[in-house]
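Have a look at this one.
The complex is shown incomplete by one protein chain, all other protein chains being positioned as in the whole.
So, chain A:
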Amino acid sequence: MSLKRFSQAIDGTIPIQALLYDDEDLLGSQDNVGIYDGQQKSPRHQSGTAYITSHRLFYVDGPKPDSCSFSIDLSHVSRTDYYAGLFTSSPKVTVYLAGDVSSESNDEHAPSIWECQVCGNRNSPGFSPSAARICGLCGVPRDASDDPEQGSSATHLSSSLPASGFAGSSVPRSSKDPVPCPACTFLNHPSLRTCELCETDLPRRPSRRELQSAPVSRPHSPDNDEEGDMLIKVSFRKGGDKAIYGALKTSLNGKVWESKAAIVDRGGGNRSVGISGILRTVENSVQERETSMHDALQDLEALMVKAKDMVHLAAELNDKLTAASSTNDEPEEATFIRSSLTQLGLHIDNAPVTQDMTKDERRWHEELARELAKVLQAGLMRDKGIVALDEVWGGWNRARGVALIPPATFLQVIPLLPQYTTPQVSTRKFASGLTVLHTPPYSASAFSARLAGFLVMQGSRTTLEIALEMELDMEESNEAGMSVSLCKEMVEDCEREGGVCRDDVGQCSIVGGGGVGAEVRWWPNLFVGYVWDGEEDG
């Protein structure tokens, strides 16, 4: 009866997600349900799972999923009812169905990729029947553009036909009403065969598609002789009814299958159709992007304010420590706190120098250089003789807290550094673009001399070993080691000068070895000044 009429058989062995349209969402599911066709139990659908999606209601049978599963379009639902169970009777959700269904109209337009005649966009077949009627890019309905199935079976209830230019009257069909002409839209007397004005043949029963403008109207189906409502009940044997009922209600309210039509039909301006539609979507996306960027930048400003707070906090902490420990020896924790603050670059002795403090730009640079020198000596370069430029910039700005220094100014200040620092901090740029600040022991010549000596003493070494073992100065052997990448830069620089030569173990070894450059050992430059001592020409 109604079940057979409104439902479509599906293959329940396919997982539910694969059966959905592209624009359909799964809202809820419940197992252990049974189906009532009308008022009686439907014998084949007594033990299965019900799924509610935004477009349809699915029932997947437990014992026989491939033959006893079906789906019902929610567009057929006129109203729903809820019955909370009593004693032995389980809760039920009643779904009243109405409307004209012709079984093949569902498959009319959906099955294959179709190309819109207006914009050329190829639409995929995965959309729900209503969505499949209009082009995804330009919004022009398929029927208005190309209609290979003109004159086919009667309309589907949920056809979302837009105003296609015909002055659609939503008047239900009957022989008393004027017939709109398909060419000139003049309303002719129903008994006429040709249009009064333009003489085109009037369709005897004009296809409903061309005449409807309101999407949800229900044309009279002359073949409709069923009395009363058709209904289906879903019985929940194991509960879960409230959730499913809620999902069903949401879905029905959403009426996603109509929304496409509603958009198209609104007022005069076709919102999603045509060039203006595309332009509008582009505008909207640009707008969205701007708002999200704006929000993000606001977050950044909030962060800067917090950073300022942190600097104040650090300053206060330092003052408190000084006050607390002025009488007795500073406890160990206080020293630790202080040293970590300076190392992080959070603390400077004076307020930062800003542009408005000094008028002359050159003097301002000098003041900045002086301040930077203090920062370097206090924390950033105290333990290491060489540090990368980005680290310095970050640390200095952190210490300043407010009135940050832009990179351009920073680059202008650096050349002035050697005058204010002892030992002299100078800049060095490597071939890879890495720029560092360094003290004299790390200058190119000093380093290569040390490196050559080290290699002669220790034999050949790889870059890693050099980084770990070579010492800072020849005299005092304090902490050995520098970062490996920095070491690599310096050694390669030395090679460029001709101080060392390389032995590519990876490429040249007979046994083992990786590829080119897999392992490189460094030797002092043996070739310079080498005297041939092989076989002499006889």
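In the analysis below, a residue touches a chain if its C-beta (ideal position, glycine included) is under 8 Å from a C-beta of that chain, and two chains touch if they have at least 3 such contacts; residues count from 1.
Just so we're on the same page, contacts and distances are computed from a predicted model.
Choosing from "very-long-chain 3-oxoacyl-CoA synthase", "ESCRT-II complex vps25 subunit", "Latexin isoform X2" or "Sesquipedalian", the protein name stored in UniProt for the chain missing from the display reads "ESCRT-II complex vps25 subunit". In the complete complex, the hidden chain is touched by one of A:38, A:85 or A:524, namely A:524.
In the complete complex, the hidden chain is touched by one of A:94, A:276 or A:507, namely A:507.
The chain not shown here touches chain A at positions 456-460, 495-496, 498, 501-505, 507-511, 521, 523-528, 530, 532-535, 537.
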